[in-house]
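Heads up, one of the protein chains got dropped from this complex, but the rest are sitting where they should.
Chains: A, B and C, in written order; residue numbering restarts at 1 for each.
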Amino acid sequence: MARITFIQAIFEGLIEEMERDPSTFVLGLDVTRGTFGRAAGFFERFGPERILDMPLSEAGFVGAAVGAAMAGTRPICEVQFASFFYCAFDQLCNQAAKLRYMSGGQARLPITFRTRCGAVGGAAAQHSETVYPQLLSVPGLKLAVPSGPADAKGLLKSAIRDDNPVVVFEHLALGGSREEVPEGEHLVALGKAAVKREGRDVTVIAIGAMVPKALAMAQRLASDGISVEVIDPRTLIPLDEQAILASVSKTNRVVIADEAHLHGSAASEIGCMIAEKGFDYLDAPIKRVAAMDAPVPFSPPLEKAVIPGEQAIERAVREVLG
Amino acid sequence: MARITFIQAIFEGLIEEMERDPSTFVLGLDVTRGTFGRAAGFFERFGPERILDMPLSEAGFVGAAVGAAMAGTRPICEVQFASFFYCAFDQLCNQAAKLRYMSGGQARLPITFRTRCGAVGGAAAQHSETVYPQLLSVPGLKLAVPSGPADAKGLLKSAIRDDNPVVVFEHLALGGSREEVPEGEHLVALGKAAVKREGRDVTVIAIGAMVPKALAMAQRLASDGISVEVIDPRTLIPLDEQAILASVSKTNRVVIADEAHLHGSAASEIGCMIAEKGFDYLDAPIKRVAAMDAPVPFSPPLEKAVIPGEQAIERAVREVLG
Amino acid sequence: MDIGKELLLEMYRRMQRIRQFETRLKDLTIRSEIPGFIHLSIGEEASAVGVCAALRPTDRITSTHRGHGHPIAKGGELKRMLAEIYGRRTGYCKGKGGSMHIVDYSLGILGANGIVGGGIPIATGSALAARVMKRDDVTACFFGDGAANEGTFHESLNLAGVLKLPVIYVCENNGYQVFTSAASVTAGGSIAARAQAYGMPGFALDGNDVLEVYRYASNAVARARAGEGPTLLECRTYRWEGHVVGENAFGGRPYRSEEEVAAWKARCPIVQFEKRMLESGRVSREELDQLIAQTQAELDAAVEFARSSPLPDPSEAAADIYG
Partner (left out) sequence: MDIGKELLLEMYRRMQRIRQFETRLKDLTIRSEIPGFIHLSIGEEASAVGVCAALRPTDRITSTHRGHGHPIAKGGELKRMLAEIYGRRTGYCKGKGGSMHIVDYSLGILGANGIVGGGIPIATGSALAARVMKRDDVTACFFGDGAANEGTFHESLNLAGVLKLPVIYVCENNGYQVFTSAASVTAGGSIAARAQAYGMPGFALDGNDVLEVYRYASNAVARARAGEGPTLLECRTYRWEGHVVGENAFGGRPYRSEEEVAAWKARCPIVQFEKRMLESGRVSREELDQLIAQTQAELDAAVEFARSSPLPDPSEAAADIYG
């Protein structure tokens, strides 16, 4: 196992899957050169027939991915920033998500969408959103939010092999994070949460870039004798309700940390699910830690005020512990 | 007060506001003729200078509404079906919702979007969605979901006077519903829930077309001695948390009825908010009644299986009553 | 271009199938046997058939909300279509799609679409797939004059132009976007002329002349198959019926004159085609009548099939969401 970055892990998975299945191909803006990191020789390996630069036209090329999938290929479609997906929401929500169902199962839509999300410092509101909340209520899609290199590779590989449209949200702040990543056949099932740290006193369910923050906080609180369990759902559709409920049934207290805006966040969905199905386990109110309900501001001190950090998770944990 | 239909009430409000403020104008598809009902003489009254038929180009004309608002008018922009909004999501979510904030408060965006949502029998997945769940996590927007004629008029009038983008979701199934509607200056504040029926035993929070279903059910259950309180939030952004929590503090049991797909629904947001801020009031798990997580199918028996009805609310109520 | 008799009769048969299917459908809808929105293409049969006659079975098409004619022209089964429109489990989509979403993968019918302009990127992607898979299948993309104003039209034609994709864009200009005249919302006046902006040939045709459509489509298909890129065909035609069955219920001022409708009906694509075939002497009235009768019988059977087919079980709603 090599210690590699998130971006390297993504490309490792990408290359393995593209070599495995000749019906896969990549389309997006500047994909032949790669705007946000790349693997050396990636383009040379697969050439212009399987790595296609697109004109600036998100609806057009996301829709082209839909049509190409319906015609028998497995497109890997890159949308540079998650906020740009809005330009293609019809193709994503009305077409990719629904066509299999509306065709009575005839259409196969094995599409992997790669996109970058989250606040990274001074990118402002149109380049800093999570966007997955806008897709939680779109059945037909799957949503993966890896929190580190190994999951990124494993989830991406599963996404590419999946026969459904899967959007993989790569948090910009995680791009350079490093860990040991299994080489070759490393698959992370879509719909399987991970217990990132075991604990007894409180469950912190953390999504994407909130996972390393939760783990750092858990580490710190351990010295205060507080035992925090950190659960990473890894995919928001499907959601591993079992794993979440199992943890809550043990700790009886829950904090949900999500970088999305609070209102309508994935934290809200998970929280309500627990209040419905795990109510009897709960000894304290559910506590969400999420972004303020404001567009993400540019200026660093403002961004910091909007985006939740380690401290906010810690405060919430201490609060539910009473 | 006249007993008029939902559509008549909408047009009453529209005409009053357009007469009141000459900077208002209507743009959308076929607005000069009206696709889904109209007021007699509506077009003749305001003429082609204030009622503008658009080419088929949702992103273009929703964006034109944004620009026209920034330039000092108060556009009333019609998007025929809520699912067509996906074609204009960038203009709605990246532009209309954010430009005021990103400009440090310089941009004024007094835009009213009228759209139709919900399942009406055999319109299939691309014409039957609620769509408001996809906007819950978009700060900068306001979302109104009237459940009857009087609220429709009052919310629409408030929306038109509001200096922010407000989307008014008119449920197709409510179009012909009738009730007494105050003439003239009847405003319903955005962010003010209504207690549609008082009760003691359980709170049913119902959204849009679920409100009449909840009221019918409450009426029936009264004869079994069950006293149901029905709360209609009326707007999802802003959400009247106070009113909701006040009701739950009284009944200690809550069912949330929403026609949206369960996962990521407005019901989830409201439910989690209660589990966070009203946990100590709760004597039973929160129960959501919502659509199945499947695209809305065409065939009536399938549609019926997906869209929640009165029975589903009743079952949930009986369940939380134990 | 010499068109064999067999093909002539086949084109005629398909036009009859569309006409009869939709005429019956209108009737059944008015009688409330059918839920949902029904958009008829009566009067527009020539473009669907002329284009699809130029395609191979492995070629693909995308259709629109007005989506019965194109699948029939590509060979779709009337009974599975009608069963779908009736919401039966024996329908093409098991009752999940309905009138606006007819699909038959085995025939390359990728689907009708309830979103205007929604099918244009999909057709373009289908053509891209042929390129990626090194196949020479062609995709025909049907859409209306209204759809030509959607952003997806521009983005797709640009992409196809740049990559020289094997796709034929077929704009059925029936003069209206619901109640709004195309002329009043289409800048520049000509949709065909927009092709130039994308470096592809564009032609405005008599969309009521099935042979003219077939001729242009055949050339376009040959070009596409040879790797020479896309073509835009604007077929000028007319819908005889309302935008949607029952549009009169919407009330409102009339949006087209009786004279206009009558003039177009006088140019019926089927009658004109019949006349030419009969005048050429290659085809007899009896042969045509036989086809008409066959179609009639087939349609009767289809109605019977749809009516007697079971509705889906509510439990089936949960199937087919994911694969």
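Basically, a residue touches a chain if its C-beta (ideal position, glycine included) is under 8 Å from a C-beta of that chain, and two chains touch if they have at least 3 such contacts.
A quick note: this is a predicted structure, and the numbers were derived from the prediction, not measured.
Chemist: For the chain that is not shown, enumerate the shown chains it touches in the whole assembly.
Modeler: Within the full complex, the chain not displayed touches A, B, C.
Chemist: Pick from B:Gln95, B:Thr112, B:Ser158 or B:Ser247: which residue touches the chain that isn't shown?
Modeler: That would be B:Gln95, which touches the missing chain.
Chemist: Just one of A:Leu187, A:Ala294 or A:Leu321 touches the chain that is missing; which is it?
Modeler: Per the contact definition at the top, the residue touching the missing chain is A:Ala294.
Chemist: Please pick, from C:Thr64, C:Thr152, C:Thr295 or C:Ser309, the residue that touches the omitted chain in the full complex.
Modeler: Spelled out, the listed residue whose C-beta touches the missing chain is C:Thr152.
Chemist: Of the residues A:Ile15, A:Ala124, A:Val195 or A:Leu321, which one touches the chain left out of the display?
Modeler: Only one listed residue reaches the unshown chain, and that is A:Ala124.
Chemist: Which residue, A:Ile4, A:Ala59, A:Leu136 or A:Val254, contacts the hidden chain when the whole complex is considered?
Modeler: Checking the options A:Ile4, A:Ala59, A:Leu136 or A:Val254, the one contacting the hidden chain is A:Ala59.
Chemist: Suppose we count only contacts with the excluded chain; which residues of subunit C make the list?
Modeler: Answer for subunit C: residues 149-155, 157-162, 184-189, 193-194, 196-200 touch the chain left out.
Chemist: What subunit B residues would touch the chain not displayed?
Modeler: Answer for subunit B: residues 23, 25, 27, 49-50, 52, 54-55, 57, 59-73, 75, 90-91, 94-95, 99-109, 139-140, 142, 163-164 touch the chain left out.
Chemist: Under the stated touch rule, tell me which residues of subunit A contact the chain that is not displayed.
Modeler: Per the touch rule, subunit A residues meeting the hidden chain are 29-30, 32-38, 43, 53-60, 83-84, 87, 121-127, 292-295, 297-302, 304-306.
Basically, only the chains that are shown with their structure count from here on.
Chemist: Touch graph of the chains shown: is it line, ring, star, complete or other?
Modeler: Shape = complete; every chain linked to every other.
Chemist: Using mean C-alpha positions as chain centres, tell me how far subunit B is from subunit C in Å, no decimals.
Modeler: Centre-to-centre distance between subunit B and subunit C: 36 Å.
Chemist: Can you work out the whole-Å distance between the CA centroids of subunit A and subunit C?
Modeler: Between these chains, centre-to-centre, one finds 40 Å.
Chemist: Between subunit A and subunit B, tell me the centre distance in angstrom, where each centre is the average of that chain's C-alpha atoms.
Modeler: It comes to 30 Å between the two C-alpha centres.
Chemist: Can you list the residues of subunit A that touch 2 or more other chains?
Modeler: Residues 59, 90, 94, 101-102, 139-140 of subunit A each touch two or more of the other chains.
Chemist: Touching at least two other chains at once: which residues of subunit C meet that condition?
Modeler: Residues 93, 95-97, 101, 113-115, 118, 151, 321.
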